[in-house]
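With one protein chain withheld, the remaining protein chains of the complex are depicted in position.
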Amino acid sequence: MNSVVRYINDIYKGVISLWAGMRVTGKYFISPGEIVTEQYPENRATLKMEERFKGEVIMPHDENNQHKCTGCGICEVNCPNGSIEIITKKVPNEEGKMVRAIDKHIYHLSMCTFCELCIKTCPFNAITWGQDFEHAVFDRTRLTKVLNKPGSSLKKKEVKS
Amino acid sequence: MEKNNKFTEFVANAVPYGTLSQGAQFPELTVPAGKIHEAAEALKNYEEQPFDYLVSLTAVDHLEKITMVYHLESTLTHTLIVLKADLEERDNAKIDTVSDLWITAEFHEREVFDLFGIHFNNHPDMRRLFLEDDYGFPLRKDFKDDVNIIEYSN
Amino acid sequence: MSEETIKKIILKEDEDYIINMGPQHPSTHGVLRLEVCLNGERVKYMIPHIGYIHRGMEKMAEFNTYKQVIHLTDRMDYLSAHINNEAVCLAVENALEVEVPERVKYIRAILDELSRIASHNLWWSAFGMDLGALTTFFYGMRDREKVLAIFEESFGSRLLHSFNTPGGLMHDVHPNFRKHTMEFVKYFRKKLPDYKNLLTDNVIFHNRTKGIGVMDKETAINYGVTGPSGRGSGFSCDIRKVAPYGIYEKVVFREILYREGDSFARYKVRMDEMEESLNILEQLVSDMPEEGGFTAKMKPVIKLPEGEYFQRVEAARGEFAVFIVSKGEKYPYRIKFRSPNFSNLFVLSKLAVGGIIADLVATCGSLDLVIPDIDR
Partner (left out) sequence: MLLLDIYSFSTLTSSIDESLNNVMVPWLATLTEFVLVGIVFLLFYALLGLFLVYLERKVCAVIQNRIGPNRVGKWGMFQTIADLIKLLMKELITIKNADKFLFNLAPFIVIIASFMAIAALPFAKGLQAIDLNIGIFYIIAVSSLGVVGILIAGWSSNSKYSLIGAMRSGAQIISYELSVGLSVLAIVIFSGSMQISTIVESQADGWWIFKGHLPALFAFVLYLITATAEINRGPFDLAEAESELTAGFHTEYSGIKFAFFFLAEYMNMFIVAAIATTLFLGGWMPFHIGGWEGFNQIMDYIPSIIWFFGKTFVVIYIIMWFKWTFPRLRIDQLLNLEWKYLLPLNLINTVIISFVVLLGLYFK
């Protein structure tokens, strides 16, 4: 008799547990408000990445096409993957002396692991994170970017107040 | 402290050929390479605190010698000790396996064999784990990769 | 593995029915290849083949400074990236005898627990899918998204956030961090009954996991199976209790232990750990100091004094340990990463024998393997 009771009990418990599972899925079926899908290309206008989002390394330029990079090469040394290359040139300053300045700040996005060491160690805060995340291109070479814009120059140091 | 003394006493009795020293973090026991299995067996069968859990097994290439490093933990008292053995010979490095004591060592030893080229005697399955048979031993300091020549400038 | 088995591997018998699960297979969760020999549907022996994504991280680390090593550890067990980072950071801090601010310890522990929840959550989703309950995957992902949103807000990335650095953190956390974490704890508490009804209590699920892949305590210790998989066999191996690091000495929590050792016990350990992590989060978030900075003073170039350093942490899948040999230079002379999955994988070849293919899938899923962590 005991085994018969256990047999029926097994069936009962099994059915109850199955019904509990079906209640969960049934509950979500009748509540379409729970849908979490984001319609990506359509929501471009409203899609805003977090302020700290690590999209790519960029070099902010001000309205005079000036940046803060002196070409010291600290970011290049700190990069673990060799994704930054600094090419410097000599330019005369106001006094006519030849000083080092940035020619090209080359950034290989394809090699970047977003470890943030370059940005963290930059003594002049010349580079920062950009929020752009749509990096897909048809040609790998286009992932190699020159961060300083053509014709840009070094920003004069602000006088500390 | 008392426990420490007991352990020292045990080591002096059971592993007389080993030298026990207090490392920066854990006690370190260095034994000759030929006696590693004996020492490991003694440690595993230590009644006070059997070192039955092999946390990590690895090797360090010091150029003049290769050191085998075993981290052992006792699941009873959760004390950790380091067992070391130096291998003088580089070209024909050989040491006894401990995989009969801790089965996990079987795979850690295969990894060490793969990356350092240390042959483990009496190992049941001494094959390379990750790399092909004709590949060098990459974690040795004198390893040169002719295919992917990457020079680190800094 | 006995010698008899190995002979069989080399001299494959004609009647052996060998199938290769992987390197591309839905239930191996990555490029793991299991060579399974079948008798009918019953497994005679099983040999794992690894190395498909071996990247030589230990060698790479020898050419990286200690700060640069951090980003490599992210890419081993990518689901508990933060905890892996912490292991290297703690090892370096211990070597330099740097005392990090109290606040950093709190934040690190909060992030550890969030990572643990996210990791277990992903495992729950994938485990359900291994057993054929496809809906669990989406529910798990939906809730994991909330954790990732917290990560993204503070670190800027969702999975591989090299947020730890020797001496502290890269940045301070976002001002909303505390609020959003508390919101997540409340949200997740509400969702856990769904998990219970959908899978934990399900009779089919019980049949599929109870008594499957039984691993006793001795086997677990001998194979070095740690983490939730080991604790399902009664092996007390929670590093947070065994060798506390960071703030864990002050936190009140219990180590989840089950003695059955089957797939269901391993499942229960992880489910209970998620709840326990929520408790820890509540404690930590309310105690977290507002002030105190986010990093200790560190030299720009870190050089460890000559010696050997060993640091263990409790990653989501078990004991993660870093062994650093330093010769006083700015690069580590040798780094060994003791990854939990490497040890956990090989017990599978013992557990699978005698079961059928479906059991192999269930056991493999309950061990929660992450392949990049095995290969490193």
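Things worth noting here:
Labels A, B and C are assigned to the chains in the order they are written; within every chain, residues are numbered from 1.
In this text, a residue touches a chain if its C-beta (ideal position, glycine included) is under 8 Å from a C-beta of that chain, and two chains touch if they have at least 3 such contacts.
Because the structure is a prediction, the values reported are computed rather than measured.
Touched by the hidden chain within the whole complex are the displayed chains A, C. The chain not shown here is touched by just one of C:158, C:208, C:240 or C:338, and that residue is C:208.
As for the chain not pictured, it touches chain A at residues 11, 18, 21-22, 24-26, 28-29, 32, 34-37, 39.
By the touch criterion stated above, the residues of chain C touching the omitted chain are 17-19, 25-27, 41, 128-135, 137-139, 142, 198-199, 202, 204-205, 207-208, 356-359, 361.
One rule holds in what follows: only the chains that are shown with their structure count from here on.
Chain contacts here run in a simple line, from one end chain through to the other with no loop closing. For the pair chain B and chain C, the distance between C-alpha centroids works out to 24 Å.
Centre-to-centre separation of chain A and chain B, using mean CA positions: 42 Å.
Counting partner chains per residue, chain A has no residue touching two or more of them. In chain C, no residue reaches two or more other chains under the touch definition. Residues of chain A that touch chain C in their complex: 13-14, 17-18, 20-21, 23-25, 36, 50, 52-54, 78, 80, 113-117, 120-121, 129. For chain C in complex with chain B, the residues that touch the partner chain are 1-3, 6, 50-51, 54, 56, 58-59, 63, 94, 221-224, 235-237, 242-243, 307-310, 312, 319, 321, 323, 325, 333-334, 336, 338, 342-343, 346, 375.
Those residues of chain B lying in contact with chain C across their complex are 23-26, 52-56, 58, 60-61, 69, 71, 75, 78, 80, 82, 102-104, 106-108, 111, 115, 124-125, 129-131, 138-139, 143, 152.
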